[in-house]
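Removed from the display is one protein chain of the complex; every other protein chain stays in position.
Now for subunit A:
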Amino acid sequence: MPTKILHKENLIPGRTSKLVLDAPHIASTAKPGHFVMLRINERGERFPLTIADTDAERGTITIVYLVMGKSTTLLEELGVGDDISDVCGPLGRATHIEPVGKSHKVICVGGGTGVAAMHHIAKGHHKAGNYVIACIGARNKDLLLFHDELAAFCDEVLVSTDDGSFGMQGIVTDPLRDRLEKDKEIAEVVAVGPVPMMQAVAQLTADFGIRTTVSLNSLMVDGMGMCGACRVTVGGETRFTCVDGPEFDGHQVDFAELRSRLSAFNAQEKLSLDDYKEHRCRCRDQGEQTPA
């Protein structure tokens, strides 16, 4: 059954948008850390997106995406009232959140659209009564995602920008390192974002010996454990991101292998997007030649 888009917000023009979807059966069971598989239309591919928020009362889930290839381009072309052919979930294991109390300080690090998923995890820790420090970064202050939302419930929000236009000047690991050096009460770090960022966070926290969870973004096909497309090596063992994860111990993940596997279909992804752009232009031309 198709899923309706109830609300759309362009977060970064042409790059990143937020959609609120009418999905009551997913909203009622989804927890932080869960993801959905989407298929935009009848010819579409299945691809995963993390659930950025839920509202069980309204029966909605929120997703945030970066426009990268054909599928996200198709998604970006949809608007309020349009249908997504297939939305399936919630999938994956929910984030392990222990209600330890304010003495349990958790730093939630987010980069890129990963901030959306991180925001949901931070919210979970907040609801559990833990002390939550959000740590986010972007190139400049206009590209910062979810800052206001995080500021609304987090105990602290640490910000870094490459150009220093907001918060600390530098990359997201800079305020994180700064904090870890000063604060001995940090019990846990969670990182969601591009692989190089998660790898950098994990390397940093390893030096401090702090438990670190990363949410991996492997390629997926079914998202239910049927195929192993999303397999990663964790602690020397092969695990499936979709059923064993997507969250794993950041100190055990083979990030080099993950980065390599993410590139498996680069040529086909480019071909698909190029073909679509060409096809779309051709259709438009034909439309002009034969006015209705």
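Throughout what follows, a residue touches a chain if its C-beta (ideal position, glycine included) is under 8 Å from a C-beta of that chain, and two chains touch if they have at least 3 such contacts; residues count from 1.
As a convention for this text, contacts and distances are computed from a predicted model.
Engineer: Pick from "Thioredoxin", "Nitrile hydratase subunit beta", "Ferredoxin-NADP(+) reductase subunit alpha" or "NADPH-dependent glutamate synthase" the UniProt protein name of the chain that isn't shown here.
Structural biologist: Hidden chain, UniProt protein name: "NADPH-dependent glutamate synthase".
Engineer: Which listed residue (A:Val80, A:Ala151, A:Ala206 or A:Cys227) would be found touching the missing chain in the intact complex?
Structural biologist: Answering carefully, the residue with contact to the hidden chain is A:Cys227.
Engineer: Quick one: say which of A:Ser71, A:Thr95, A:Thr113 or A:Thr241 touches the chain that got left out.
Structural biologist: Answering carefully, the residue with contact to the hidden chain is A:Ser71.
Engineer: Which residue from A:Ser85, A:Ser165, A:Gln203 or A:Gln252 sits in contact with the chain not drawn here?
Structural biologist: Here the residue in touch with the unshown chain is A:Ser85.
Engineer: Which residues does subunit A use to touch the chain missing from this display?
Structural biologist: Contact residues on subunit A toward the absent chain are 1, 25-26, 29, 39, 43-46, 70-71, 85-91, 221-222, 224-229, 231-233, 238, 240, 243, 257, 260-261, 263-265, 268-269, 271-272, 275-276.
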